[in-house]
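Structure below; questions to follow.
Every protein chain except one is present and positioned as in the full complex.
On to chain A.
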Amino acid sequence: MSKRIDVNNLNVYYSNFLAVEDVSLAIEPKSVTAFIGPSGCGKSTFLRTLNRMHEVIPGARVEGEVLVDGVNLYGDNVDPVTVRRHVGMVFQRPNPFPTMSIAENVLAGVKLNSKRMSRSDADDLVESSLRGANLWEEVKDRLDKPGSSLSGGQQQRLCIARAIAIKPDVLLMDEPCSALDPISTLAIEDLMQELKDEYTIVIVTHNMQQAARVSDRTAFFNIAGTGKPGKLIEMNDTPTMFSTPSEKATEDYISGRFG
């Protein structure tokens, strides 16, 4: 279920513009890895290369390799659509499908993979996924209501339920709490702690306290200036990063001296 990711010398380009330069890092299975850094440093862009979602933007391309348990996602026989079925993603703003009910939202991804599913199997999966996302108790009586009728935090947990319903190897989260209030944020952070027993979780966050609270390892990205590429400055165990970072730039950033 949960897999390790090794990134080797990855460059990300938008057409000819180098957005992220020469990133090499390792992401451990069954752990939470946080990417922090100032806006525009390429951490979200880099995150999207882990499930090839960057390719949605015309002209975006990468050089280098991303190995998921040794398999290069950018190999010749790899279909990005299949990659995304194994590496799930949760976005900055909750995005349940407004035209689908809560239950349909949870099953949306599963229906892509397996055409036929018995009614009881589907019901079971809806329940287990919603329980997995700590949302079951709140919505079990209104599964046929539209997903957009939920609060922001509930919608985000619905999106997490939708992502884990397809049982991915890795779960990517792109600032999943930035549009949520503190209570909903806490709910999602608690959820991450439970999910990491089963999944490899990678989270991009602007909130350094959040990175310190939820992650096992932290990577700091930085950018030298506008128009320059983003780079990985350093990566280490989260307690070390927040107490004794080895780079001056990291220390300045986490102590709030810049950014």
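Throughout what follows, contacts are C-beta pairs under 8 Å (C-beta built on N, C-alpha and C of every residue); 3 or more make two chains touch, one makes a residue touch a chain; residues count from 1.
Keep this in mind: contacts and distances are computed from a predicted model.
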Omitted chain, identified by the protein name its UniProt record gives, among "Cytochrome c556", "Hydrogenase expression protein HypE", "SiaC family regulatory phosphoprotein domain-containing protein" or "Phosphate transport system permease protein": "Phosphate transport system permease protein"
Option from A:A26, A:L112 or A:A224 whose C-beta touches the chain left out: A:L112
Residue, one of A:S148, A:S178, A:N207 or A:N236, that touches the chain absent here: A:S148
Candidates A:V71, A:M100 or A:A122 - the one touching the absent chain: A:M100
Sole contact to the chain not displayed, among A:I5, A:I36 or A:M53: A:M53
Interface residues of chain A (partner: the chain not displayed): 51, 53, 56, 58, 81-86, 88-89, 91, 93, 95-101, 108-109, 112-113, 146, 148, 159, 162-163, 166
